[in-house]
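Partial complex: the chains shown occupy the same locations as in the complete assembly.
Every chain is named by a letter (A and B) in the order it is written, and numbering of its residues begins at 1.
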Amino acid sequence: MDSSEKLNVALLGLGRAGRFHIQSIQSIPGINLRYVVDVDEPLARRLAKELECDYSTDADGPLGQADVDAVIVASPTHEHYAQIQAALEAGKPVFTEKPLGSSLEEIDTCFGLAKRSGLPLFVGFNRRFDPSFSSLARGVKEGEVGVLQMLRVTSRDSPMPTMDYISTSHGIFHDCIVHDFDMLRFITGVDPVEVYSVGSSFVEGIGALGDLDNVLVALRYDNGMIASIDVNRFASYGYDQRIEAFGSKGMLQAENRSPVSTVLSSGDGLLRPTIEHSFPTRYREAYRQELVAFSDCLREGAPMPVTHEDVRISFILSELGEQSHREAKPLRVTDHPALKHSPMEDPEK
Amino acid sequence: MDSSEKLNVALLGLGRAGRFHIQSIQSIPGINLRYVVDVDEPLARRLAKELECDYSTDADGPLGQADVDAVIVASPTHEHYAQIQAALEAGKPVFTEKPLGSSLEEIDTCFGLAKRSGLPLFVGFNRRFDPSFSSLARGVKEGEVGVLQMLRVTSRDSPMPTMDYISTSHGIFHDCIVHDFDMLRFITGVDPVEVYSVGSSFVEGIGALGDLDNVLVALRYDNGMIASIDVNRFASYGYDQRIEAFGSKGMLQAENRSPVSTVLSSGDGLLRPTIEHSFPTRYREAYRQELVAFSDCLREGAPMPVTHEDVRISFILSELGEQSHREAKPLRVTDHPALKHSPMEDPEK
């Protein structure tokens, strides 16, 4: 498309993630919200009026519109796979929240379809666009810490999700830790050879679901590097997202962010306000930047920042992490069925 | 106006401040940019097309438009006074960057006109809307530091403004320190009884203009409280804006903000990235919040957060601060001609 024109997008899903994308779209001059879709008709109608765009209760609604340049999939998780396929088949580039589907096969199908049709399929691993995390990744690549030896990701959610959400989330590995696995790949550019997980559950209800809320993952790389991921479903003090990269020449850390920069000194000590409460404010800039990046891919042919391989590997590591916990032993990454015969080979080739 | 409808605004001036307001407007669902004005016709035309609104090179252009609900004055300083009057006379509420005019009389004239016509006149003392400064002010009011004894404002600009800008800026007191005087009033709710300034100039060219680039102001309050303001035209490490409130029970500080939260530890020490580079990013949220507040005044009849008295007093203190430096002696605030016979009386009554 002509890079001087606005990108007209259709947004599928007006829930939490959808409303968040609306906010990003409004702040990006080059993107125009052209169409919204939600099964809740009154909601879709009201927002369409407010946002001065068309609406439908049917995800196919915008696919026939010639002036819809791309589709953003922010619908409930189980609808992603069908909607991605339908959009690609209708010739529309797709931006989608993860997951693409519930299995590696579905992921491969989506990317295969995108490849055959020559259309961009952009997966929203938003943390790659966070200014602090991307600055850390750049610093590591530029050698600021020398040879990377230990990489630690801390990722604790806030507020506590509802049990409804958790029960349909496919488990903490596929719902949360997949992002942390992607961070490791984003920063290091290489994949681990072994994964070991220890997990437990403290929150009533989560254990009963067979799910975990407290997990430590240890990863071994064949160059001697070691990584750890520690995750919790709920941090009482806010959305705790930190990364620490230690190497021969130094350490690079990305710390939490606070919306307010005050300090109250009293006889009780020095009190700073809580960190960002949740992902929408913590990653506001990241969400905005990833839509800008998506727009750049479409309008300027920029390369896709998240590849098929990236999505595959983070899915595979999530499966292995879960299995390692279940079997209480470390697992070799190349023993995963999808990699056994062609370890780490690029599935796109 | 109906609070469910969008507020249609005309923006006068598409320079630095104007473009900044565009960004804020785009992020506020309830405000719609209906009209832009700039003497640079190609610029006005281009932005109008991009933003899908009307344009003119004449500030009177939008005043006759029935569907323009309010005017935002972001034009060059010397045009403010005439444009504010014209807008109010045309029955349009006004949001304006300071200054309203070049004298106390002009300020009084603008507010008198607004009062007679029953129209809101909103002055953009944006720092009042900064999350950290407003949190500090709230904490002080709620007694977090006990009896306030010492209030310190540090305000250092970045990057260095051009000599062109400085030569038409009315001097550092009216251009910069007026904001800091307003912060004192915002936090304390009372006015000083005495002002003393020490100033100097380090930057070539500024001294030749008879202006200052390095200033300390000491203020005495009749309840024993003391305040200081220290200001510089240029901080090499970024836009340095801090406030410290010390009282009988503790200290409340608002610290600088950084866009990136990394720390690099090496043999050289612990390095954090520079703080926000300049006012547009430092006060991005403040700019946004003040437009939301303006909208609330218009749509919901909320009281004006910045009063005529606020604007007068900060202007008077700027005059006294400048005079104190010139005469190298402390000046009593009630000796100012505008207050001599009716000290601190509300000019609106």
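One rule holds in what follows: contacts are C-beta pairs under 8 Å (C-beta built on N, C-alpha and C of every residue); 3 or more make two chains touch, one makes a residue touch a chain.
Keep in mind that what you see is a predicted model, and the values were worked out from it rather than measured.
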item	value
Number of copies constituting the complete assembly, 2 shown	4
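One rule holds for everything that comes next: only the chains that are shown with their structure count from here on.
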item	value
Touching residues (chain side subunit B, partner subunit A) in the complex	23, 26-27, 29, 50-51, 131-132, 135-136, 139, 144-145, 249-257, 259-267, 273
